[in-house]
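Yeah, one chain of the complex is gone here, protein chain that is, but the others are all in their spots.
Chain naming follows the written order as A and B, and within any one chain the residues start at number 1.
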Amino acid sequence: MILRRPFFWIILAIAALFIYLPLHGNNVSLREDLILVAIAIILASNLNLMIGYTGYVNFGHIVFYGLGGYVGLYLATVRGLNLVAAALIAGVVVSLCAFLFGLAILRLRGAYFALATIGILQAVQSFVSNFDPWGRSTGMYLSFESYQSLGGAMHALWVTYYLIIGVMALSMILSLAVKNSKFGLGLFAIREDEDAAVVLGVNATVYKSIVYSVSAFLPAVAGTFMFYKNGMIDPSIAFEYMLSLEGIVMLMLGGQGAVMGAALGAGLYEKLRSYLLTSPKLSDFHLVIAGGLLLLVVLFAPGGLMGWFYRLLPRAREVVE
Amino acid sequence: MSGVLASMIDGVLVGAVYGLAAMGLSLIWGVMDVINLTHGAMIALGMFAMYLLYTLHAGTAYLLLLPVMGVGLLLGIMVYWMSVHRVVGRPMLMSLLSTFAVNMMVIGIGTAIWSTSPYNVNYSVQGLTLGAYTFTGNHIAAALAALLIALALQWFLYRTRTGKAIRAVADNREAAELMGISSTAILTIAFAIGIALAMTSGALVSTLFPFTILSGATYQLKSFVVTILAGLGKPFGALIAGVLLGLLEGVVTPFIAVSWIPLIEFGLFVVALVAFPQGIFGKRAAA
Partner (left out) sequence: MSALLEVSGVSKRFGGLLAVSDVTFNLDEGEILGLIGPNGAGKTTLFNIVNGVYKPDGGTIRFQGRNITGISPDKVVHRGMARTHQIVKPLNDLTLLDNVTVGACFGREYLDLKGARAVALEVLQQVGLGKRAHMLARSLTIAGKKRLEVARALAAKPKLLLLDEVLAGLNPSEVGQMIDLVRKIRDGGVSVFMIEHLMQAIMSLSDRIVVLNLGRKLAEGPPDEVVHNSDVVEAYLGFPDIVDKLTRTAQA
């Protein structure tokens, strides 16, 4: 069923491209570039499930990524688990946490929910900063020996890259699958009019809970891989509020609701961001430009790039989802 | 025990300023159902405005509140037309994002100008000593200023024509328009007042504690908690809820590390949202 969707193959092609390009010629700097884009796509795609599909704005989405990084890193280093196993367990643990958070805050609507998600982010950051086993505000560091299990530091960098590309492909495939499923239709109904959806038979409480928990899984897994690759984690970089918000900018830019929108917005924004941060004159204005971009999109093009594209070529909706 | 009592009274004083800070947020939210995410940035701008004015003219800082309010009104009009006008009436997400975008821009510019270094307004008013307790003069003065402004706002909303028009628009925009009230003008004024209040509270805070361009965020959080507790659009409700929050902080700070306070406040925020859908004093618009 999902194999019939042409976009599925487009996703695989993109992933293949991401793997082939830096591998061919052993281009390490390209790999480092692309890994950031991949992480952005992972975060934006999973955030899309909440914002684009269900209409619930999650301002604190990054908390899953950071928490996943912590749990996974802890399991991989202190507990000596295999990296992939650690990542998967981290994914499950963080999804469970999301489920619990959801019990408290999913009953809130619209803006109240959005504000509450910021609270969750700050609360978790606060907690982790005071949590001994995870190094409190200093965080955790990886020694070089940890990479031996993956064949040394150099090799480990490539392995984690492939793993992250894998998660990226999975994120996009997940978005695609949900979009074309009965579950996804229920989410869209909730987004359009939650009360009407309930009267039509959608169990909104359960659906919201599921999508919130599911949207936490892959970012958590990616968090484990990414922080493992970076060799360190601390509360300020794990729970960077800005990254959460940039996720929203990416979605709005690319076009919320569309799978390609998340990817496009993430890719473009990430490029813009790295350009701004490295440019000597403009790095101070990174926030200003991002804010300005968001404002323009919200005021004049709320459908984002994909919205504009679909209006241009309505037939494209079927292929580029 | 005496330490806690002093802390509590101080908390009440500072809480009045929290209440003032919340009034701006609450007014805008109540009148046009927009959650102003520039609130924190405006508070921070108010802090810097006071700093700049005081460097230019070192006198009674409290007189400088007036020009700060003026700047706030102008800024408010600008921000309204830039980011709110087009999205009033559209889904809440849009105004959240547009005001948030402006917030990002203001913080970005602010960081470019002032970086994230701490600043200070070196102004002190004679304190008050009652027996064993000494109360910082600045705190008392700030609380008094907050009270005065709240009274002025209450008078404005209930005794002037424009104020009544604002309350009418908050109640039912269409009906108000049918009565001949230009809702765009009213919304602009209400928003401008909201921003002016935010900046003024920031200006007061600058006389109490050192600050950076990022300090607004903490006060924004407190404003949200106060607004949710108090319900929308009621200046005195906000003041009282602010005082209660300050009191809570006063009770808690002697015993817990400062870094836990935001956590507690957000816990309170979520609990208040879930347990008091109507706010404690007034109405809360459906989100």
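The working rule: a residue touches a chain if its C-beta (ideal position, glycine included) is under 8 Å from a C-beta of that chain, and two chains touch if they have at least 3 such contacts.
Since we're looking at a predicted model, the values are computed, not measured.
Put simply, the missing chain touches A once the whole complex is considered. Among A:4, A:24 or A:182, only A:182 touches the chain that is left out of the view.
Across A:200, A:277 or A:313, the single residue that touches the chain missing here is A:200.
Across the interface with the omitted chain, subunit A contributes residues 180-182, 185-186, 188-189, 192-193, 195-204.
As a working rule, only the chains that are shown with their structure count from here on.
Of all residues in subunit B, only 35, 82-83, 86-87, 92-94, 96-98, 100-105, 107-109, 111-112, 221, 224, 257, 259-260, 262-263, 266-267, 269-270, 273-274, 286-287 touch subunit A in the complex they form. Considering their complex, residues 55, 57, 104-105, 107-116, 118-119, 122-123, 126-127, 129-130, 245, 248, 252, 284-295, 298-299, 302 of subunit A touch subunit B.
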